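Missing here: one protein chain of the complex. Every other protein chain is in place.
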Amino acid sequence: MTRRHHVRFRVPANRKVRVGLAVFLLLVLVAAFGQLFVGHVLGQSANRLHAGGNLESPSGRHWLGTTSFGQDVFAQLVAGTRTSLLVGLIGGAIATALAVLLGVLSGYTTGRSGAALTAFVNIFLVIPGLPLLILVASYTRGRGGWLTVAVIIGLTSWAGGARAKRAQTLSLRNRDFVEAANYSGESRTRILLLEVIPHLAPVIASTFLFSVVGSIAAEAGLDFIGAGHASTVSWGTMLYWVQSQGALQSGAWWWFLPPGLCIALVGTAAGLINFGVDELADPRLRTRKPGSAAGRSRRSGGVTPEGAR
Amino acid sequence: MSARSRTVASVISAMAVLGAGTAACTSGEEASSASSVLTVAAYSQPTLQANFNPFSPNALRGTVGLIYEQLFDFNTADKNQFMPGLATKYTWDAGGKALHLELDNRAKWSDGTALSRDDVVFTFEYMKQHKLLAVPLTTVVPEGGGVTLTFASPAYSQIQQIGRVAIVPRKLWAKQDPDTYINRSPVGSGPYALGRVTGQQVSFTARKDYWRQDVPVKQINYVTTSSTNLLAQQMVRHEVDLSYAGIPNIKSQYLDKDTAHNHLWPIRASMKPLLLNLRRAPFDNVHVRKGIALALDREKVADAYNPGVYQAVGPTGLTAQSWGQVIPDGAKEPLAQDRQAALKEMAQAGYQLKGGRLVDAKGKQLSLEILTVSTFADGMAYAQELAGQLSQLGIKATVPGEAPSAYVADEGKHNFDAVFGDAYVFGSNLYNFYWSMLSPDSTQSIIGWDDPATKAALDKLAKADPAGQTEATKGLEKIMTDQVPTIPVVVKGTPYMYSTTRYTGWPTEKNPYTTPDPGAVSGVYAEKLFLSLRPATKG
Partner (left out) sequence: MGGVTLSPAVSKAPAAVRRTSRSAVRRIWGSVLLKRIAFYLVAAWAAATLNFLLPRLMPGDPASAILLKMSELGPVTPDRVQLVHRLFGGAHSEPLWRQYFSYLGGLFHGDFGLSLAFYPTPVSTVVRSGFLWSVLLLGVSTVIAFVLGTVLGALAGRRPGGWLDTVISPLSIFVHSLPYFWAALILVYVFAFRLDWFPLSGGARPDLAPGFDPRFISSAVTHALLPAATIVLTSISGWLIHMRNMMASVVNEDYVLLARAKGLSETRVTTAYAARNAVLPSVSSFAVSIGLVVGGSLLTEMVFNYPGLGSLLNQAILNLDYPLMQALFLVISMTVLVANFVMDCLYVLLDPRTREAAS
């Protein structure tokens, strides 16, 4: 379930890219060192019950207040950041790897096997991801913890990315440099690895980014309906408790808002970074002004794989 | 809905309906009908499928009690008083091998025909034929103004199950398969007839010709609520009159919102022990179990979620309020937390305290995982409190949470150290309470306790006549206190919540004329409750 909506803004937006990268960096830092800080500086932990009173509003002791069980929301948010990012990274890496493998192969291979691969990708594309994910997750029943969840997400969410890769590969296949390599008798594997994939790097980066975001969202969705691994603290499980404990009705905005905003923040940051990826993919975009000639010849790339045949 | 909100909603919906090309229509009847309808949050699932087969585990609540009637029951909330249903009294004979039930001869089916002894005989034979009866029934024959049942062995202990049999008419059921019949248009003898079934509600309408009395509540709606969060909101809005789900923070989220009308009476009808997996070392060691039992502060566990609903319980698992005369002295009160005594027991099992950790001879710390359904807020809170207290003793206690499905599977396969989720219903006779907890034949007994002495004690209690039951229970109580096969922690409270905005006359702690435990929505309990309500006077 990649959230691939190809967010591409052609307005020069380096500041936005920096903001996006900064957000990601911050989250990674929080994931890596946040728990140390929370544990040693604030003296809180994500799982401790009655660390404070029930549903206390934010204070110096509890930066984001407490849950209805008296757990520290800030400590949970920090612990959740780690889980959610890890699920995102692992799920995203698996999905991207599969997307590159199947996309490039199906785009580069000609003849029957190529058609079969393409059909395979397309079939997975039209099978809705979340129901499949829920189905598989409910069979594993939370065994293996968040890692299983991440792997399942990765295995069920590569199709969108693969389609984009396939389209890109199709357009590269007939480019001069690939044809030249073909004529000089290089092996197909070599061409794929050395000529095709490097040219796909920006698109792969963008796929990865959105796979990470998609995996985080998918994990949150699974946790929210109770089909994930609910005893690990993640943004999704936080939202599960928020809903089941009626945090909103109790007016506990400090418990309700942070996990949802964090998920939205990651998505937004990915959208922002994607500007930069777009510009890398097509250097002409960098100098592009509305109405200039450079923008006109921009190929539509991964956006129109089926339509641009 | 407030007047303003209703206007907004109906304007918007009218616009939308007009847009869809259909004639719009204002919904003015809502207010007029809502005042007399009693709404009960009876189903904890988002959608319903019709099923009014009283023998089906998925029969919609209300099938028994509102439509079909049971023979009799015992009021758990009031010292197990006899509550008549279709039967007005019962008499034992032949040392518990024969039971005569006197029937209320006024009873009529909703099609106007009389409910005869023959229907009762049929129902018992039908259940026996389809293996639905967990009672050693041999024959059932009409006799006098009722029927007489005979059993292969004394059936004293099964009196409540016999009473809870819902009687169905022979003429309509003789050819039905209890496993597959859905029974969309039930003909019963109860005070209500089936109204309309939609995906989210079953409505029951009062029968004008009900045989026992005039039915005060003309319509009862049993509605669905999938989340406790949603239920809390509906209750605050007085959209629901009666419910019994564990909503979070009942006091602040419900009672305090309208102290004049919102009420809570926690019904304590079952016991929740800490269950250890006795097939796993070191929990097969009685000293380890005793050590754990002594390490707990039960009051604190009871108050870990919705304080006041659960209650600490003594080592026999029985509450002194209802079973005071049965419990031997010294075991009436909850076991007090006693760190020194706990450590002494642990020492006998070979565990020494070293650096705050209880370790065995090899230096391995005693560890204990309390398996819990991670999506149950109350369960998690109790389990974490337990784990916290055990950690203080030096045990490495953790609470791994699991999805409900995984939990059920692991429990079934004995794949756990400890669980704190199952509760055992006291019932009117303690045989079922101890049997379901300790007998290897019970599906609810998951600890793996297979002990000849327990079996003998259970057999003794099963055959004991009412006068001898106190004596016969002693053996089981001794096993509980000496062997600690399960560690009784709390009496589980069902938060029975009701609103007096539309109806009054609800059972209360002072006037416990019925038990509003899950029975608040079915069985003799529900019937008695709904027949006792009165419309609230407008004030």
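The letters A and B name the chains in turn, as written, and every chain counts its residues from 1.
Assume a contact is a pair of C-beta atoms (placed from the backbone, for glycine too) under 8 Å apart; a residue touches a chain by one contact, two chains touch by 3 or more.
These numbers come from a predicted model, not from an experiment.
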(message) If I consider the whole complex, including the chain that's not displayed, which of A:Pro131, A:Gly144 or A:Pro198 touches that chain?
(response) A:Pro131
(message) Considering the complete complex, identify which of B:Gly95, B:Gly144, B:Pro328 or B:Gly412 is in touch with the unshown chain.
(response) B:Gly412
(message) Considering the complete complex, identify which of B:Thr88, B:Ser116, B:Ser153 or B:Gln201 is in touch with the unshown chain.
(response) B:Gln201
(message) Tell me which stretches of chain A touch the chain missing from the display.
(response) 1, 3-11, 16, 119, 122-123, 125-136, 138-141, 159-160, 163, 213, 217-218, 220-221, 224-227, 239, 242-243, 248-249, 256, 260, 263-268, 270-272, 290-292, 295-296, 298, 300, 303-308
(request) Identify the residues of chain B touching the omitted chain, counting contacts across the whole complex. (result) 1-2, 4-5, 8-10, 12-14, 16-17, 20, 22-25, 27, 30, 33, 45-47, 49-51, 56-58, 131-134, 161, 164, 179-182, 196, 198-201, 203, 221, 223-227, 230, 233-234, 404-405, 408-409, 411-412, 432, 435-436, 441-444
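We take it that only the chains that are shown with their structure count from here on.
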(request) Quick one: report the Å distance separating chain A from chain B, using the average Cα coordinate of each chain. (result) 45
(request) Mind listing the chain A positions that touch chain B in their complex? (result) 47, 49, 54-55, 68-69, 138, 141-143, 226-227, 229-231, 237, 240-241, 243-246, 249-250
(request) Would you tell me which residues of chain B are touching chain A in their complex? (result) 227-229, 232-233, 247-249, 252-253, 304, 372, 374-375, 377, 380-381, 384-385, 388, 399-406, 409
